[in-house]
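For reference, the structure discussed in these notes is given below.
With one protein chain removed, the remaining protein chains of the complex are shown where they sit.
Chain nomenclature is as follows: A and B, assigned in order of appearance, with residue numbering initiated at 1 for each chain independently.
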Amino acid sequence: MDRVEITKTYKIYIGGAFPRTESGRYYTPKRGEKALGNICLSSRKDVRNAVVAARGVHNKWAGKSAANRSQILYRIAEMLEGRKQQFIEELILQGSTKSQAVKEVIASVDRLIYYAGWCDKFAQVFSSVNPVASAHFNFTAPEPMGVVSIVCKEESGLLGIVSAIAPVLAGGNTCVLLASEQRPLCAITFAEVLNSSDVPGGVVNILTGKRTELIEHMASHMDVNGFLYCGTDKKDINTVQQLAVENLKRVTIRAFEGLMNDDHNTPYYIDDFIEMKTTWHPIEKIGATGSAY
Amino acid sequence: MDLVIFVEQQAFMGKSKAPQIPDFRLSPRIDQVGVGDRISRITTRSIKSSSKLQGLKMILNMIDLTTLEGADTQGKVSQLCNKAKFLHGSNPDLPTVAAVCVYPNFVSQAKKALLGTNINVASVATAFPAGQSSLDVKISDTKLAVDNGADEVDMVISRGRFHQGEYNYVFDEIAAVKEACGSARLKVILETGELGALDKVRRASDIAIYAGADFIKTSTGKISPAATLPVTCVMLEAIRDYFYESGTMIGMKPAGGISNSKLALQYLMLVKETLGDAWLSNQWFRYGASSLANDVLMQIEKQRTGNYQSKDYFSKD
Partner (left out) sequence: MGKSPTLEFDSKWDLSPAPESTGHINLKDQYDLFIGGKWVKPSSKKYFDTINPATEKVIAKVAEANEKDVNRAVQSARKAYNEVWSKLSAGERGKYIYRIARLIQERAREFSVIETMDGGKVIRESRDVDVPLAAAHFFYYAGWADKLKYAFPNRNPQPLGVAGQIIPWNFPLLMAAWKIAPALATGNTVVIKSAETTPLTLYKLAEVIESAGLPPGVVNIVSGAGETGAAIVNHRDVNKIAFTGSTGVGKIIQRAVVGTNKKTTLELGGKAANIVFEDAPLDQAVEGIINGIYFNQGHVCCAGSRLFIQESVKDIVLRKLQDRMESLIVGDPMDKNTDIGAINSKEQLGIIKKYIEVGKKEGATMYQNTCDLPKKGYWCRPTLFTNVSQSSRIVQEEIFGPVLAVQTFRTIDEVISKANNSPYGLSAGVWTDKGSKIFNLTSQMKAGIVWANSYNKFDPTSPFGGYKESGFGREGGLHGLKPYLNL
């Protein structure tokens, strides 16, 4: 090793940019003796900025055609495929074996493809035309919930992130995501993938840092509509559920066991982060059989 | 003229001055289901005891007793006039009907028969019921009626022209007939059953009102559907908007298909809740009907005696 290696600076991802944390603080997760890198300790203000970014772009993302969102999710998968090697290395660095790492990256690509396909289909599965008794056309169709806070599975470096955000994005939501505290590398690298995948800045915002410091800010922010907690920590879950009540965030808890399984390929994950809207409109009956006016 | 006085006079006149003629293509749109909702509030009104009796008497007084048949004869018209004068002999407290309505060639006969009563003679005119003729013919038809002494003229609009989008033609024709009417009051029949949609009913109402109609009227009685509550509701709303705009009252006459008291009371309720008390007189509201009078009479007798009535006790003319 003659050459001095260039080490990567892991910054956070807010509004399509890679700022350093506003707090100026860092932590250094380790795998055995080896330091993984200097990782931003995001602050309450970073959460706020991320929510502002997510809210700011929400109408744009929700307003894209479902087909377009589908293509963008597919594009994320393409970009991830192209950078497989980097993710494999990071996963190994974070403690995976080579074969585990390869499997996880491949599964992540495939999961993105799976949800990319749902973007323009789930509405057809979950919608209904309601045969009301009065002279009205009445239908119920899903709409995006809004801004979703996501706390990623601590034990998973990449697949946990992808499995959490793909259905949330497919549903037309934007999100603020807190990466695994001890396995944060892929999260930031995944941000780079997102940044080169036609995903508008702000649709996904990725923070790193201490779960204990950030969860409450993510759960109490009054401009967040939904919360996805991936994990099983009772204390965390309690905190999230308590604070979410303040503005009635819709909270979903997923243990995310066996993430490689196909169980996690399901449109019902999208269903958790949509709102059902029912629309009524009168039907003029003039000219219908037997009717007069 | 002194300017101040002029301005004041304008302000005063403003209450009854005809407002600027609108673009009839922009007449308000009507939501049929919403009209239905409004009507269901009317038809669930419960009109009982003294309010029912009061309503029935008003209705009787608002009827244009009508015969408009190819087979009308002097005998038939004479019977109709007698019925108008003596509705039901056994009850002298009853009001009379508002008018009899006949073809122009029977006007002078009816006029004579009703001399000394306050019952008006109305005549249909303008190539009734189809209205498919030239303006000249329609004007002379109108003049025939008026010259024979008609107090009221019931004209039909040119529905064909209306459907062709020639709103100015329809407007001008009504205005010309109005002029020919002189002092006779003009009722303009829209023949709503041929207009096809409530939006068109509203548009035709606006045209008729702005062209000088004293009344707007739903139907000739020759086309089904004739008068309905939704159609009448839309026409009353047109009258209301014009009143808001100008302060001028226009009358309303649903005609055809109103053959029982219950339905007639619902029309009256619709008028009351749409236009208010001022319209509850035969100067502003009429029913064009032939068999309604007897049903109202039967109901009045029922209210008076407490017994349900048989048709055998009421004269059929």
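Throughout what follows, a residue touches a chain if its C-beta (ideal position, glycine included) is under 8 Å from a C-beta of that chain, and two chains touch if they have at least 3 such contacts.
Remember, it's a predicted structure, so these values are computed and weren't measured experimentally.
Residue-wise, the contact with the chain that is not shown comes from A:245, picked out of A:17, A:67, A:245 or A:286. Which of B:51, B:74, B:90 or B:164 touches the hidden chain is settled by the complete complex: it is B:51. Within the set A:31, A:60, A:98 or A:136, the residue that contacts the chain not displayed is A:136. Residue positions on chain B in contact with the hidden chain: 11, 14-15, 28-31, 33-35, 37-38, 41, 44-52, 54-55, 58, 237, 240-241, 243-244, 246-247, 268, 272-273, 275-278, 280, in rising order.
In the full complex, chain A touches the hidden chain at residues 125, 128, 130-134, 136, 138, 140, 143, 225, 234, 237-238, 241-242, 245-248, 250, 266, 268, 275-282.
Convention: only the chains that are shown with their structure count from here on.
Note on chain placement: the centre of chain A and the centre of chain B lie 68 Å apart, centres being C-alpha means.
Chain contact summary for the complex, chain B toward chain A: residues 31-34, 36, 193, 196-198, 224-225, 228, 230-231. Within the complex, the chain A residues that touch chain B are 134-136, 282-287, 292-293.
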